[in-house]
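All protein chains but one are shown at their positions in the complex.
Chains here go by letter, A and B, matching the order in which they are written, and residues are numbered from 1 within each.
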Amino acid sequence: MTHQQPILDTSPKVSDEIRRTTCYMCACRCGINVHMKDGKVAYIEGNRDHPVNKGVLCAKGSAGIMQVNAPSRLRKPLKRVGPRGSGEFEEISWDEALELAVSWLEPIRKDNPEKLAFFTGRDQSQSFTSFWAQNFGTCNYAAHGGFCSVNMAAGGIYTMGGAFWEFGQPDWDHTKLFMLFGVAEDHDSNPIKMGIGKIKARGARVIGVNPIRSGYNAVADDWVGITPGTDGLFILSLIHVLMKAGKIDLDYLSRYTNAPVLVNASEGAGNGLFLRDDDGKPLVIDRNTGKLTAFDTPGVRPNLSAVYENDGVVHRPVFHLMAEKYLSEEHAPEAVAEKCGIPAKRIRAIAAELARVAFDEAFELDQEWIDFRGEKHTKMIGRPVAMHSMRGVSAHANGFQTCRALHVLQIILGTVEVPGGFRFKPPYPKPVEAHPTPHCKVTPNSPLDGPHLGFVRGPEHLALKEDGSPARIDKAFTWENPMSSHGLMHMVISNAHAGDPYKIDTLFMYMANMSWNSTMNTKGVIEMLTDKDENGDYIIPRIIYSDAYSSEMVAYADLILPDTTYLERHDCISLLDRPICEADAAADAIRWPVIEPDRDVRGFQSVLIDLANRMKLPGFTHEDGSAKWVDYADYIVNHERKPGIGPLAGFRGENANKEGRGEVNPDQLNRYIENGGFYVAHIPQGADYYKPWNAAYQDWAVGIGLYDSPQPYLFQLYSEPMRKFQLAAEGHGDRQPPDHLRQRIKDTMDPLPIWYETDQQGNDGFTVNALTQRPMAMYHSWGTQNAWLRQLHGRNPLYVPTRLMRKHGLSDGDWAKITSPHGKITVPVMEMAALNDNTVWTWNAIGKRKGAWALQEDAPEATKGFLLNHLIHELLPPKGDGLRWANSDPITGQAAWFDLKVKIEKADAPADAQSQPHFDPIKSPVGTGPDNLAWKVGN
Amino acid sequence: MTQLPNSTERKMGLVIDLDTCVGCHACVISCKGWNTENYGAPLSDQDAYGANPSGTFLNRVHSYEVQPAEGHAQLIHFPKSCLHCEDAPCVTVCPTGASYKRTEDGIVLVNESDCIGCGLCAWSCPYGARELDKAEGVMKKCTLCVDRIYNENLPEVDRIPSCVRTCPAGARHFGDLGDPDSDVSKLVAERGGMDLMPEMGTKPVNKYLPPRPKDTVEDQIDILAPLLAPVAEEPKGFLGWLDKTLEKL
Partner (left out) sequence: MHPAPSVILFTTLSGLGFGLLFFLGLGFPAVSGWVAFVFFAIAYGLAVGGLMASTFHLGHPERAWKAFTQWKTSWLSREGWCAVLALVVMGLYAIGVVFLDRHWSLLGWIGALMSLATVFTTSMIYTQLKTIPRWNMNLTPAMFLSFSLAGGALLAGQTRVAIPLLLIAAFVQILYWKKGDKALEASGTDLGTATGLGNRGTVRAFEPPHTGTNYLLREFVHVVGRKHAEKLRVISFVLAFVLPVLLLVLPFNHFLALLAVASHLAGVATSRWLFFAQAEHVVGLYYGKR
């Protein structure tokens, strides 16, 4: 008998139809091809034409089918019938639900709109939800950025008009040295992986700076297992070494940064501010003429070195101040090595490698371009060093300054917006001046006086009431955290509970699991949400919440507005918001209902429109009282922010041929659908680098409506707005900080990046750093309801470095009690050798509350899984000064998740073998999922 | 049938780059999605929302720590699916002929309608590449996406395995390892592609590219040091250097 084999059909039909839309298994916004069979979702793959993912798809994206069919999906509006936190609800109709909401909201609007706090979590429609809040009239609106990564966003925007995060990216095609600081996954999930794959295929080097060597850091060629919280020190040391060796791009610094700008040295209210001309333009000394000249004068050659003497006062350029600061020996590698946990030799080697690649491997692109001073350049000079960073730097209370330091490092190497370096994605670059300032003036029955969030330029923009008290419930834009550009969602519940700065009526939230994984001090927050006053009324009187799934937060709301899943609704990923752009293209995208919901649920944005229409909110209503839009799809197409500019930039105008600016096109959504769910506007060649200064880019950006006029600017190595806050703290100006904050403002708001140790008071005896990381295959708490993904991460051990395992006599599977100044947990441990030897960590948001997510109560997520959040408090331990200081960055209010310090002790396995603490189960409003799955749509 | 073919026309397989795999599990889930909907019975899951969820997967990603004699420990993510061995023991042990190796491309497959679910092939596989589906009672394994790679209903670029198409890092390569001129063969030659458990004599077709050497930047310090020669020892001297250098610009 010889070999025989069956005949196989190798060309089976794949599907009936492909519907192309945008993934929302996380916020990366990849394009997906949804294969349909018999009208059902059969298989999801990446869309090859899509600018973000170019065909690839992560684990979450591929598991979307298990998400849209998850048993945890909410089914109908719910009204609470049991006590808060019990999970007891009754199902009600949409009409009833909306009328109930209106009956709560309308009186607030009439009397005091600030009594509504509307916070929207990880919202991808912030330009819309903020528009709603503005028209409602409350000043209390923000999304989640304040606890997520505002340090990164604000640090970038204040320094160079754009941040890492998803607002910029390395020039993956040219870079030869990629340095990654504190990233496990980020929002740019697929692009970072694709980029790393690309540069590794070229044999380029990746350096990972991270206490934990997993994921990206595992493939890094060199791993720097830094001590958490000390990146600023490390970076400033690299700057020290590079400056000392003269390995800096002087030409770049003089042309494109404020290094040559003169700083006023006269005593008084102007001290430390820039010398400016009558038009307010910062002044430099021109090397050609030796004269004071506005920085942007055509032909000017800004001098980095020359000083300006006037009235016996020597005004020096920023670069002098930098040299003075960074060349000092406190920044030498030897001085920082121990604190950072990095040998001095290694710091020098990395600095040298940066210098080598930036300068010895510099290259040129034969591409002419004209800068904002009108000067023509025949070439683009490539410096193939690129950096990226995220929450490992951001989520520390010194994160804002560290982010700034990192940008300064890139800038002195001349690697920002040049070939091979770091590049912005439109609508960035965008200087601080092009952003709004925050608004907080509330008038009953009227819209707010302007957008809620923005970028303060000085104390004059703080959101303070007449009496100097905070205007906003989250105390954003106050002296405690002046540059809190994204608000402070993590303070809303505790402030509302404390009635500080005032009490509210209704807390309205969307897409944020605030009673569980997105909050610090989980147990405390649960108590605040359920706490009652002496009359037996809830202290936070009403809570409305929109979720798509049976999360932990659902149980704590009084009214649930059930959302659709991402394949069942319209969404708009807009240039006005957080679009899907690439460094050489502006791009936006939509989601559209590729399937119809099989439950009585509605897209949240459409529900907001319905509420607005019922309340006849101004921006939503025509003069004649009729509604402008029936639902979100209608809004996406027909809303105009300014004439010709709407949520979507593509296919505008009657003939669908206008880009960025153009009249409303009623057929716009269909055109998007035909195009794969997205639109790309390519940046013309020659306009694609040097964007902040490149006249061709500036003109293109104006053309597609990103700005109304060109906005060239200088990178702000020295941040004048920060100096203004210091000046106030020094006693200048009429808006004055409270005395207890003066010193802190002076110390931390240095206009040149500094490093300071985060507040360690109360941490005595707690010496081990404790961190979390995002698993690549799970999205916060959502992943758990997914039958495929939860098999990958169904519980989380605490990873402990070999040294601490030995020290505490631990071996894999043992239990340990982990204590912080705030709380304790008892959890299983596992050894990890590739880890900073004084750091422990776990995967984020794997632990679940019993009864949530349609899981059975004995699910491992609820028995073994745990949150580190129980150990983290939104306030620092009491210092005995009668004040409670926030566990936040003093500049931006960014929640300092990663400043956590703990103590470890070996513990007996709990009798029930369950992680501690655990909470009573909540009643599931949707029951539990089926036992077995054998999911096949076709035959 | 369970005889192995004497030779196969091509040796289609995967090359997995351990230097690049970030351990994201994308390939795992993409494989699950494609193969649940396509070839044979769906890949089922038991206790899907309960205490002990467990399902059939054809591709799984492990991770290992390597502690070199000197220097930092390293972490290596390690995807593993069927290696489509040339001397596949899983084929010869199969009593029913359900397991076979295709002559045209060397893909090792299970003909599910012949499989009695005895499990012996899984016993014989050193790599843990086969899993018996609990709901269906038949043996499941990587099909190398045989229903994709020749599928005329797919655009030509997509005629590659689902896991390869989806891998964000580009750590998975697909091609003919029997053809020395194919891209995959060249990659294997260039990067020293290796076999897993060569001592088992299975002659795997799939190859693994080893991680590149790590943590070498410090070793280069002697070469790099001249780059760091200070231009001045103190801030004043630095400003002098600055003046001079600016003149030259």
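Note that a residue touches a chain if its C-beta (ideal position, glycine included) is under 8 Å from a C-beta of that chain, and two chains touch if they have at least 3 such contacts.
Note that the structure is a prediction, hence the values are computed from the model and not measured.
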Exercise for review: Out of B:I76, B:A169 or B:L227, point to the residue that touches the absent chain in the complete complex.
Suggested key: B:I76
Practice item. Kindly state which of the options B:E199, B:D222 or B:E247 is in contact with the chain not pictured. Key: B:E199
Study note, to complete from the structure: Per the touch rule stated above, chain B touches the missing chain via residues 1-3, 18, 28, 52-57, 60-69, 74-76, 78, 80, 89, 91-98, 114-120, 122-128, 131-134, 136-139, 194-201, 208, 210-211
**Study point:** Contacts of chain A with the absent chain, listed as residue ranges
**Key:** 1, 791-795, 832-833, 860
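Keep this in mind: only the chains that are shown with their structure count from here on.
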Study note, to complete from the structure: Here the gap between chain A and chain B, centre to centre from mean Cα coordinates and rounded to Å, is 33
Check your understanding: Of all residues in chain B, which touch chain A in the complex?
Key -> 1, 3-6, 17, 19-26, 28-30, 32-34, 36-38, 41-42, 44-55, 57, 63, 65, 67, 72-77, 97, 100-103, 109, 111, 135-136, 146-147, 149-154, 157-158, 162, 165-171, 211-212, 214-218, 220-221, 224-225, 227-232, 234-235, 238-239, 241-243, 245-246, 249
Check your understanding: Which residues of chain A touch chain B in their complex?
Key -> 1-6, 8-14, 35, 37, 42-46, 48, 53, 55-63, 65, 71, 189-190, 193-194, 196-198, 200-201, 205, 207, 213-216, 218-223, 225, 241, 243-247, 250-251, 254, 287, 303-305, 319-320, 323-324, 327-328, 343, 345-346, 348-353, 355-356, 360, 776-777, 785, 787-792, 794, 802, 832-834, 854-856, 858-860, 863, 928-938
